[in-house]
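Removed from the display is one protein chain of the complex; every other protein chain stays in position.
Labels run A and B following the written order; every chain starts at residue 1.
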Amino acid sequence: MSITRINSGPRMSQCVVHGDTIYTAGQVADDRDADVAGQTSQILAKLDALLAEAGSDKSKILSATIWMSDISAFNEMNGVWDAWVDTDNPPARACVESKLALPAFKVEIGIIAAK
Amino acid sequence: MSITRINSGPRMSQCVVHGDTIYTAGQVADDRDADVAGQTSQILAKLDALLAEAGSDKSKILSATIWMSDISAFNEMNGVWDAWVDTDNPPARACVESKLALPAFKVEIGIIAAK
Partner (left out) sequence: MSITRINSGPRMSQCVVHGDTIYTAGQVADDRDADVAGQTSQILAKLDALLAEAGSDKSKILSATIWMSDISAFNEMNGVWDAWVDTDNPPARACVESKLALPAFKVEIGIIAAK
């Protein structure tokens, strides 16, 4: 099966497509001053863009992993997630607390999707 | 490849099947008052049920991710895991500490399995 890498830098690719399966890097917000809802919105927009580049969209997400630096903001993140997710085609999901690469990052989301 | 979603709610599906590959959501215990061993047992029973619904079973688990809110209870979780896992067909596994969505949740397990 073919492997296609999207938005690759020397350290990682933001997205890798293997046959019919798409893996994204953990996405974080560009505006690190945004609150949990704002960072979540930015991340989901980046995932939409990556999926589009890979020839897919959010209706085909299989699995999502969400890391939050402070799980007590779970509801704030979910408010944005729930408004964004394709409710006819919701992915499997896990959401746990982990500190992220920079203290300013409050949310990170990586997904596996189908083409 | 076809995508089938099992036990879907507006936020997530508990299980998504893509061709021959099955992704589950992170499973947590229903009885949040149970200790680590008890919560682990409940979670593994839920995974058994999801795999059955997806047309698979624990002999076909490829990979498991285990999050524990307190990794010092690692051995207590493993006691239940070791008695449950198909020792002829054990999956790849990672187990790390992360606080979970509710303080009462001590263990969360998500898996990728084959059909």
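Rule of thumb we're sticking to: a residue touches a chain if its C-beta (ideal position, glycine included) is under 8 Å from a C-beta of that chain, and two chains touch if they have at least 3 such contacts.
Computed from a predicted model, the values in this text were never measured in an experiment.
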{"item": "Hidden partner chain, touching residue among B:T24, B:T40 or B:S98", "value": "B:S98"}
{"item": "Missing-partner contacts on chain B, residue numbers", "value": "20-21, 60, 62-64, 67, 71, 74, 78, 81-82, 85, 87, 89-98, 112, 114"}
{"item": "Touching residues (missing chain, whole complex) on chain A", "value": "1, 3, 5, 8-16, 18-19, 21, 23-26, 65, 67, 98-101, 108, 110, 112"}
